[in-house]
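Missing here is one protein chain; the remaining ones are kept as they sit in the complex.
For clarity, chains are labelled A, B and C in written order, and residue numbers in each chain start from 1.
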Amino acid sequence: MIPGISIYELLTVTSILFFIGVYGFITRKNLISILISVELILNASVINFVVINKYMYPDMLQGVLFSIFIIAVAAAETALAVSIIINLYRQINSVEVKDIETMKY
Amino acid sequence: MNIDSLLVMRQEISLLAIILLLLVAEIFMAKNKKHSIVHLAIFLFGVHTLVGFLPLTENSLFGGMFRTNGLIHFFKNVLNIGVLILLLQSADWLQEKIVSQNKGTEFFVLLFSSLLGMYFMISSGDFLMFYLGLELSTLPVAALAAYETANRKSSEAGIKLILSSALASGVSLFGISMLYATSGSIYFADVIELITATQLTSLGAILFFAGLAFKISLVPFHFWTADVYQGAPISIASYLSVISKGAAVFILMILLFTVLKPLIHVWENMIYVVAVATMFIGNLFALRQQNMKRFLAFSSIAQAGFILLGLIAGTQLGMATVVYFVLIYVFSNLAAFGVVQAISLQTGKEHIKDYEGLYRTNPNLSLVMMLALFSLAGIPPVAGFFGKFFLFTAAASEGYYFLVFLAVVNVTISLYYYLLVVRAMFLRKSDTPIPFFKNKIYMRIGLIITVIGILILGLYSPLYDHIYELSGNFNR
Amino acid sequence: MDILSLFITVPVLTILALVFTKGLRQARIVSMIGSLIQLAMTINLVFAYFKERDINQDIMVFTKDVVWFEQFNIHYAIGVDGISVALLLLTAIVVLAGVFISWKMSDLPKEFFISLIVLSIGVYGFFISLDLFTMFVFFEIAVIPMYLLIGIWGTGPREYAAMKLTLMLMGASAILLVAILGIYFNSNTDGGPLTFNILEIAKVNIPFEVQKLFFPLTFIGFAVIGALFPFHTWSPDGHASAPTAVSMLHAGVLMKLGGYGVFRVAMYLLPEGAQYWSWFFIILAAIGVIYGAFSAIKQTDLKYINAYSSVSHLGLVLFALLMLNKTAWNGAILQSLSHGFMTALFFALIGMIYERTHTRDVRKLGGLLKVIPFISAIYVIAGLASLGLPGFSGFVAEMNIFVGAFEHDDMFYRIVTIVSVSAIVVTAVYILRVVGIMLMGPVKNKAFLSLEKVTWYEQLGILLLLIPIVGMGVAPLWISDMILASLHPFIHGVP
Partner (left out) sequence: MNLGYILLIPLIPLVVFLLLGIFNQRIKPAISGYIGVFGLLVSTILSCYAAYQYFFVHGKVNGVYQTFVEKTVWMNFSDTLHIDMGIFIDPISVMMLVVVSTVSLMVHIYSRGYMKGDDGYTKFFAFLSLFSFSMYGLVLATNLFQIYIFWELVGVSSYLLIGYYYTKESAVAAAKKAFIVTRFADLGFLIGILIMGYYTGTYDFETLNDPEGNAILNWASTSFMGLSVLTWGLILIFIGGAGKSAMFPLHIWLPDAMEGPTPVSALIHAATMVVAGVFLVARLFPMYYFIEDGFALNIVAFVGAFSALFAAIIAITQTDIKRVLAFSTMSQLGYMMLALGVSGYDGHEGLGYMASMFHLFTHAMFKALLFLGAGSVIHAVHSNYLKDMGGLRKYMPITNITFLIAALAISGVPPFAGFFSKDEILVAVYEHNKLLYFVGVFVAGLTAFYMFRIYFGIFWGKETKYEHKPHESPISMTFPLLFLALMSILGGFIPFSDFVTADKAGFEAHLNYPLAAVAVVVGLIGIVLAWVFYKKESDLADRLANFFGPLYQWTSDKFYFDAIYLFITKKILFKRVAAPIAWFDRNIVDGTMNLIGNSTVKTSEKIKGMQSGKVQDYAFAFMAGVVILAIVFVYLWAE
């Protein structure tokens, strides 16, 4: 509950965050940075949950709980992704997204 | 909260037990006995499957986060059977490729935990449980897709899957947050009461739908499918195409029919469009595939499009037909993948061209394949026909005659490419056909079960009636 | 086990027996015995039918009704009337003849006969079923083996032909599926339960709008396999590439499913739709009649000639069905039968000629009457039969059709009739052209002088088909009355 800042600003921020993430995902050349963009997307929804919980339904904590779980899962997800990326790097010495287009059409 | 009410989670618990047991066994198992882990796992899971058939009372736990009823329980059994067949079919592959690299146990652990995730997903009572189940079912599969660490394609498949699925879950989370914003609760029970058809909820529903559509691989959320299927080990590909798709369909159906019922006028049109797109795109891409795995990938996309015809009805009839179709689809697709796996394991060949003249060298395999393909194409008297016919009936019952017409046009297109494979196996003669080989016992059992399923499921009507009764649970 | 279900079970048992056979010798013996039993059962059924008719005046006799899918009210409902009995007889005879004709099928004999019998199961089932769903199931069962039969054992561009045939027919059946669902969901307009049962649906009167919508779908869905112009193009290629026995079965029996389905479903359940649309489809059918005949004139491949003549003859069947009166319908059924026998006979003979001379090009053949007199003589007879000479079945059928069609009170229909009647001249032209070039005249090729004489199994096959042609032609009364009697209840919807 930040005084002077209404829910709308915050939600706008999260939306922007979300689309930044999407943009990053689509445009980055490097797998790692794509992964980071994914994190942005997830975090956008995390903030969403918290904000909505705080501003609209302050008497329950569902949103907050949810956000915690999201963070945890996101961590696991990242770990897994990174491990696969590393494995990939072992084989092709590159984490460029353009190098993983062997299967197409 | 006493212990016997905990038995509502019986299947989850026993599966968890199996996972732990395997881990323990891994520790105490002698180096040279590693391969027996496969037998152990299959045995345990077989027992688990059988136990699963014991009746289970309808109930819910944790304030409704976890619930179960006849249909859910039935569907878990369907998943069990699918996984069991899958294990049987991939046993040989595991013995030869995986156990030798000393990664057998992990394989089972990952696979089973993914299955566990699905259990939770389909019997989830709120969005949190649903989300956890979703992720738990996805992440291990991503690991498994990249399991052949030496194989570049495999890693590629893994990374594609993990990234896309992360995006998908991100999007659907964003949607869930919107639903949460409007309803103020993440419990399905409350959401049903509170939700109304505002623009925000519609938007949330659509974003949320996109997340699941990704798992079912509906157009335009399907692009990962073909690449991942091609790169991943065959057993994982078939796992993705059958088990995870089935589970996702099921939960999507339940959410649409119960939680998002108030938004029906939004999602029915949306599903109409998506269904048409999915059927056409899937078929058109499948037409020109040469790699059997990619071929089956696109065919499974098209099948997903047909499934939507059942969803669009939004009635008990629709629900029953969808479950029925998924059940049949599990058997048909597993049979097809099983044959592909057997051949690929023996000869490493995966192209349709390599299948030419197969009938004259391996008649039984080709017959299994033909039955599977006919079932997928929907040719009587094999099961697939009944599944499709009832889906169409469900759609027509709500007056979607034109959609049904488009669907049957697609059936004809799909028949074309299924017949291409039949043509390769039966009509063509090849100078270098795949030589005759005998399958190991596990593979044979796996294939026989699927064949029996394909032949019986359609003709044996009480099964459908049973499903219809069960699906009454959600439509009270 | 009731008398009709046997028609499904016996072939199934035959197939099971076939699975355990080894080599051509056993396979053909087993399938011959199987189809012999089937034929015996059919003949028995004919007599049983007459006996039953005397005491039982229902539309369908020997009915049996087992609930299958309760939720959809799908039943395994079977029963026969004179029409189905007649067509069953046709099927049994042609199948047996087909087995005889493919006596020397050396490549994958077991599979060949199995697919042949599977096809026949579909046909038998289609003719006896009273439930739209089961009917549809059997319809597709009958169609799909064609792919393998043509694709594996065919000649020429077999893969193309097989694919084309299968896709067009399955496409048609897909359209049909929509129509069936449409009928199903309008089968409760009088408040009863939804049903697939033909007799039940016939009782309720489906709203005119619905009939108008679904009649074309139903009609086309069935008529494509009845070679309705312009959806007939699968038939020439299919026939040309198919092995002999398959051409026989396909042209002789499978194409009859179209006419029968149109009659049983489209006409019977959607009579007002039929009224509304008949003018349009009658034009297509009439075009088919003339057009097929004229195309046949220019062909040089025997099988193509016969295929196009089938288009013409079956066009006549649809034409008659659309005339919506008893005489014409009677003619349509008779034409189905007679064309079935005749065209099967034709394909059998063409097969024999091809086996001996290794060509189907009329321009290469000549003077066969001198070298293989038996086959040639039969060919002449078949030709005369198919140009509608009295004393053969064709005449009986065509006269019924023309008289019936001319009974129509609308001038337009009578003029169309006169136009289609003129096909009999064109038919004479292309038949006599072939007879003249191929059988008569001097022997073109010295190699022909040493052609092997006709064998006993070929003769058996020929006689099997020839006897009914002559029988129907000389004494048509019993069969035509049997059909007429069964037509009475069907006329009700038709004003």
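We adopt the following convention: a residue touches a chain if its C-beta (ideal position, glycine included) is under 8 Å from a C-beta of that chain, and two chains touch if they have at least 3 such contacts.
Please read these numbers as outputs of a predicted model, since none were measured by experiment.
Enquirer: Sort by label and list the shown chains the missing chain touches.
Expert: Missing chain, whole complex, touching shown chains: A, B, C.
Enquirer: Of C:Val19, C:Ala40, C:Val425 or C:Ile467, which residue touches the hidden chain?
Expert: The missing chain is touched by C:Val425.
Enquirer: For the chain left off this view, which of C:Leu194, C:Ile283 or C:Leu389 is in contact with it?
Expert: C:Leu389
Enquirer: Taking the entire complex into account, which one of A:Leu40, A:Ala74 or A:Ile100 touches the absent chain?
Expert: Checking each option in A:Leu40, A:Ala74 or A:Ile100, the one touching the absent chain turns out to be A:Ile100.
Enquirer: With the full complex in mind, choose from C:Ile150, C:Ile220, C:Ile353 or C:Leu369 the residue touching the hidden chain.
Expert: Within the whole complex, the residue contacting the unshown chain is C:Leu369.
Enquirer: What chain C residues would touch the chain not displayed?
Expert: Within chain C, the residues touching the omitted chain are 164, 167-168, 229-230, 232-234, 237, 291, 294-295, 297-299, 326-327, 330, 367, 369-370, 384, 389-391, 395-396, 399-400, 402-404, 406-407, 414, 417-418, 421-422, 424-425, 428-429, 432-433, 436, 439-442, 476-477, 480-481, 484.
Enquirer: Since one chain isn't shown, list which residues of chain B touch it in the complete complex.
Expert: Touching the chain left out of view, chain B contributes residues 159-160, 163-164, 167-168, 171, 199, 202-203, 206-207, 209-210, 214, 219-221, 223-224, 226-227, 265-267, 269-270, 273-274, 281, 284-285, 287-288, 413, 416.
Enquirer: Quickly run down the residues of chain A that touch the omitted chain.
Expert: 22, 25-28, 34, 97-98, 100-105
Going forward, only the chains that are shown with their structure count from here on.
Enquirer: Per-chain C-alpha centres versus the global one: which chain is nearest?
Expert: B
Enquirer: Using mean C-alpha positions as chain centres, tell me how far chain A is from chain B in Å, no decimals.
Expert: 27
Enquirer: Let me have the rounded angstrom distance from the C-alpha centre of chain A over to the C-alpha centre of chain C, please.
Expert: 65
Enquirer: So which bits of chain B are touching at least two other chains?
Expert: In chain B, no residue touches at least two other chains, as defined above.
Enquirer: Touching residues of chain B toward chain C in the complex: what are they?
Expert: For chain B paired with chain C, touching residues are 317, 320, 374, 379-381, 385, 389-390, 392-393, 396-397, 401, 404-405, 408-409, 411-412, 415-416, 419, 422-423, 426-427, 461, 464-465, 468.
Enquirer: Under the stated contact criterion, what part of chain A meets chain B in this complex?
Expert: 18, 21-22, 25, 31, 34-35, 38, 41-42, 44-45, 48-49, 52, 56-57, 60, 62-63, 65-66, 69-70, 73, 76-77, 80-81, 83-85, 87-88, 91-92, 100, 102-104
Enquirer: Taking the complex as given, what residues does chain C use to touch chain B?
Expert: 68-72, 74, 133, 137-138, 140-141, 144, 147-148, 151-152, 158-159, 162-163, 166-167, 170-171, 174-175, 177-178, 181-182, 184-185
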